[in-house]
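Okay, structure first, notes after.
Excluded from the complex is one protein chain; the other protein chains are retained at their positions.
Chain nomenclature is as follows: A and B, assigned in order of appearance, with residue numbering initiated at 1 for each chain independently.
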Amino acid sequence: MPTAAEELAETLQLCNKCGLCLAGCPIYKVTGIEWTSARGRVALLRSALLDERLELTDLNDPIFNCLTCNGCTEHCPPGVPTGDIIFRARQELLKKKGNPWTQRLLFQKLLPNPEMIYKASRLLRLADVTGLRTLARKTGLTRLVGDAGKAEAMVPRVPSSEGLKAIQRMAKKLDKPKYHAAYFVGCYAPNFAPERAAATIRVLNKNQVEVTVPDFVCCGLPAAGYGEMESARDLAKKNIELASTLKVDVVVTPCASCSSFLKDYAKLLADDPEWAEKAKEFASKVRDISEFLVDIGLNTEMGELQKKVTFHDPCHLAHYQKIKDQPRTILKSIPGVEFIEMDEADMCCGAAGSYAFKNYDLSRKVLARKMDNVAKTGADTLVSSCPACIMQLSCGVGQQKLPVSVLEIVELLDEAYRNAKGNR
Amino acid sequence: MMAQNLIKDLTRIVGKENILADLKDQISYSYDATMRQELPDVIVFPRGTAEVQAIMKLAHREKIPAVPRGAGTNLSGGTIPVKGGIILEISRMNRILEINTANRRAVVEPGVVNLDLQNALAPLGYFYPPDPASQKTSTLGGNIGENAGGPLCLRYGVTSKYVFGIEVVLADGEVINIGDYVEDFPGYDLRGLFIGSEGMLGIATKLILHIIPKPEASRTMLAIFDHLENSGQAVSDIISAGIVPEAMELLDQNICRVIEQSVKAGYPTDAAGILLIEVAGLADTLEKQVREISQFCQKNNVRELRIAQTNAERDAIWAGRRGAFGSVARICPPYIVCDGTVPRNKLPEALHKVGEIAEKNKVLIVNVAHAGDGNLHPLILFDVNNPEEEKAAKKAGEDILDACIAMGGTISGEHGIGLEKMKAMRHMFDPADIAAMRKAKHAFDPDDIFNPGKMFPPETETPQPTTGGATH
Partner (left out) sequence: MNKDSSRAGQAFHQKLGEIVGAKNVLTDEKATAPYTVDGLTPQAVTYPATTEQVASIVRAANESRTTLIPWGGGSRQESGPCLSAADTVLCLKNMNQIVELDAGNFTVQVQAGIVNDELQKQLAKETFFLPLDPFYTERSTIGGEIAVNANGPRRTMYGLVRDLVLGVTAVTPTGDIVHTGGKTMKNVAGIDLCRMYIGSWGTLGVITEAVLRLFPLPETSAGLYITFPDPEEAFRTVGQLLNSPLTPSAIELADSVAGQNVAEATGSKLNDGEVLLIVNAEGTKDDVGRHRKDIVALAEANRAKTTITLEDEEASRAWKVYRDVHEAMLGDNSSTLQGKASVPISKLGDMYKEAKKISASHGVKTGVTAQCGSGILYTYLTDTPEKLANITGVLKKAAADLSGFFLVESAPLSFRKEVTILPPRNDYRLMRRLKTEFDPKNILNPGRLVGGLR
């Protein structure tokens, strides 16, 4: 049985160094440094795992400052799975270095527990409301924690919220539902954007979808991103177990990162004989919201929205799930909307989950490039479909003082439905 | 290893964010798109001519090799630092300085990516014809280093035709301007010498390029043949009639089979060869060209002719060709790609020869060719884990180049000599020819600072005496 490291080494040999991946790599585009590209990272991993010229522990930056956006794979002729390679490399590195207690705390204690996440968000809200957060920022206290401190400014003011429970109360029965969906709310919306969750439910209802909001836990992507596979698998099992008790057609979510990782549960648990089948069954039910709405036939009874709209493709939607047409179909079907395609629409915005908290400058540079592309379109509305992207893009728009509103696609749809005649 | 004080000097010139010297950095810059690797000492990212000049003055003073590099996608070993030294990485000199369509000029820094320039020109209705397959990654500076081609050069010509002026930093740090923004500057054609000189004569820090209006329209067709001779004759007939297509790509049966394994392009897997033909020009003249091409194909026993009527159909026809190299890579990532070129009318004969060579060496060879200008791209596959097969593949590559020379052709149509074809230079050129090339090199770079160890086969055949240490 080959070890994980041996399997990883074999995957590395798919690369023939053609260099076409450089065309899809945002980090390469903003640094011009070879080892920030897929080809370079693969070459360095080869040097460590096959040629033994380097230690894996020498490669912290090449392994961790990859966005894992998979933009490279779009250009790769032999199909080298770079995002996957990086994830596996992180696991190998973690095996060698061990994980810091902060990581263990975060992934083993905090993330699996929605109640705790809610409480943490209330603490942050307290810091906001009392002005403590602003004070910490202004006095430079936040800078003491390095990049995480710099990135703190990106996290928006925490709204008042009653967490998942309030959202669960919004789910109501429909008269003649065509579909039944379990809404995977994720970690962000209940704590930082409850109105978005409300909008999601309304939009689904408008499309004759009856929504339930089960007590799902974190999908596990953040843990996997740090090589914490055991934590990720534990979270997956919890979600799969919960879903097996539901009588729904689909598990739907407006968060591209979540839908992507939930679909990967089959791969995540493929080697676990007890869970493999259940994971496959679960994954086959997962839908991203754009994908789902276009599939079932979008309700087009909308009011007019006079907006110039452009769309940023979340990496987990475009590169991981290959979903690109559906959000555009939706946006183009809103009356009054002028849709403008931006350059490099599917290039990462630099958010990459918590990337900015460890690689602030690179994240900023990638965001700046995205903002240039947004500005060039002349749009007044920037739409995307992932809370991390929305957070990052809002930050960018604010910093560059662009006259652009940043919205989730469900929020725009919700607005269109509410504008329909006879609805107000 | 480079002395610390020299690294300090270089850091002072470019700033500490623009110099790399760790082992992982060195490894990253030790390779290109071939399989060889040699470590440089240091990598610098100059941002302008003045910095390049200062670096070269230092390199010249200390006699340190300097290797100019763009994206490192070349297929001949051109950017591999076989003698160590400084990698002059131009990726941060990437501004488009001027586009003037009325003058038909674009002025750019060498690190601009080819496709980025095309995208800047497209909204103006202009383009820069050299379109190598690597264009979405390769830099214009790199294109000039190799005199890059691409399918479009059948109709429009190669890079050498589209570069009017170059600002060059020479080995001793002198900055010169060769060629000009305007045409016909008298004197020796130094830019002719520089283009395709594979980074051995100097480093370009600014390029003045020739841009032209896009054609009004184009039409695409796929012609399927049961015999390679028929496709070759069809190519000749078409060109004899005064039709100059934008692209004429020939794919043989073997590569069609490989393509269809990955890309469902609908290419036949039982035809000797297929021709992808695209004509471009004035809209009202294309219909007749398409008719004539069809007639020539019929005359040459074409089995089937598919003519694209919509953009989607056109894209579908191209999808297979575009996915060709990728399909091969999926089966054998380190495939060997040859670049031999023969006189156009010898193409069918050359392909037969390639088939014989494949049999003789017991390897699988699949073929893509730029049929219009006789530029073959045999792709040689082998079992990665079988060193015997790898050796046989390399031998097959050498045999193919010899065959091309025997047919009056050349050992490289687009990819350059670099390291990969140094040996073959002796088969193609006399000692007097190579001596003359060395004279040109000597005039530019008497101390052999720029990209040493490339292109010219070593002068002596006798093996070097071993000194007990590692030799290159």
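Note that in this section a residue touches a chain if its C-beta (ideal position, glycine included) is under 8 Å from a C-beta of that chain, and two chains touch if they have at least 3 such contacts.
Computed from a predicted model, the values in this text were never measured in an experiment.
Note that the absent chain touches B when the full complex is taken as a whole.
Of the options B:Gly323, B:Pro378 or B:Gly416, the residue whose C-beta touches the omitted chain is B:Gly416.
Residues 100-105, 125, 146-147, 149, 153-154, 157-158, 160-161, 170, 174-178, 180-190, 192-193, 195-197, 200-201, 213-216, 236, 239-242, 281-282, 284-285, 288-289, 341-346, 370, 373-375, 408-417, 421, 425, 428-430, 432-437, 439-444, 455 are the ones on chain B that touch the missing chain.
In the analysis below, only the chains that are shown with their structure count from here on.
On the chain B side of its complex with chain A, the touching residues are 20, 23-25, 27-29, 31-35, 45, 71-73, 89, 91-92, 94, 111, 113, 115, 119, 134, 136-138, 323, 325-327, 329-330, 333-335, 384. Contact residues on chain A toward chain B in their complex (touch as defined above): 13-23, 32-35, 40, 43-44, 47, 53-54, 58-59, 62, 75-79, 343.
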